[in-house]
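Every protein chain except one is present and positioned as in the full complex.
On to subunit A.
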Amino acid sequence: MNVGQALKMAVKSILGNKMRSLLTMLGIIIGVTAVIALVSLGQGATKAVTDQVASLGTNLLTVNITGRGSTTTISYKEAEELANIEGVEYSAPANTQNGNVKFGTTSISVSVVGTTPDYADVRDYQLAAGRFVSQIDMDYYQKIALIGSSTAEELFAGENPVGQTVLINGIRYKVVGLLAEKGDSLSGSNDDVVIIPITSSERLFKSKGVKTIYVQVKEPEQMDAVVAELEAGLTKTFRGNENSYRVFNQQDVLDSFSSISSTLSLALGGIAAISLLVGGIGIMNIMLVSVTERTREIGIRKAIGAKKKDIMIQFLIESIALSGLGGLLGVGLGIGIAQVASKALNMGVSLSIPIMVLAFGFSVFIGVVFGLFPANKASNLKPIEALRFE
């Protein structure tokens, strides 16, 4: 007897007992469905996060300065010199403080960033209206400001802010530009912000120097070299104290996210394996019952010439067909649930073919493993005893 014939018999037997077959497969179906749906949603979420990080620019380095002793900052000139190395596209020192911004009778607290003209390029800010900070603003300590889109919304409520005057910590600043909406990033909203020239900021907040330098590297390959050189420069500045600064790489963030996501996948895989195992035990259980129920059938088949191998193949194929069909239904259901959930929860899904193939393959494998015992039991029945069975 060949496998095709056995498959025909298996399909017949499965269809002959639809309800029972469905219940038998349920364990596998639920297991595979859960894997496909969870992995799709999980990968979708991971992809959304990594895309967001990547949109900030993976070439972005952030230098945070904590300082040592009484020197907790470096001056912005020093910062610019520090970042003036091979492979750096732009660099922008920034002095971020919390300020009270007031327009008319509305007053809000917002982070005020004192920086240089390159900041727009480094942080990838676009202008919605007006202009950015220019060199001349810095040289003449101009009291001008750019406003983030959310801040503008709160202060001006739809009015055009360009040309208006706001009070930052009680000092009058002229709004010269409106930033385009940029969305949220890991460090919070990018639109709740007021940008002023760094020289004005130093005066306004009476704090010399910068605590942060944003550095845009030209090519990803130069990343390590730039980091090394920055660190060398910083070590010199802080006389060998490595705790005074920290160079922060966006790639590190990405890496830590992908490590979180792979741990998550592993955990999901473990849960899936357990549920498929339980499903497999269900299949074995029913197959054992089925062998007992069909003892007479086995006896008849053996009497008219079925060999041990024939009976073995018949039952093994039946359990594989059950688990394989369960796996297939599970994949379909999983895709469906992932799609529905993504619509309902407004989450991204990322369907992965290898995961589907793996889930299906594993369910077939479960069918083999858990079908072996019942099939072996069936094939070892003695024909005389099996024929006598009522």
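One rule holds in what follows: contacts are C-beta pairs under 8 Å (C-beta built on N, C-alpha and C of every residue); 3 or more make two chains touch, one makes a residue touch a chain; residues count from 1.
FYI, contacts and distances are computed from a predicted model.
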Options "Acyl carrier protein", "ABC transporter ATP-binding protein", "Probable glycine dehydrogenase (decarboxylating) subunit 1" or "Mono/diheme cytochrome c family protein": UniProt name of the undisplayed chain: "ABC transporter ATP-binding protein"
Selected from A:K174, A:K308 or A:K343 as touching the chain missing from the view: A:K308
Touching residues (missing chain, whole complex) on subunit A: 1-2, 5, 12-13, 16, 296-297, 299-310, 383-384, 387
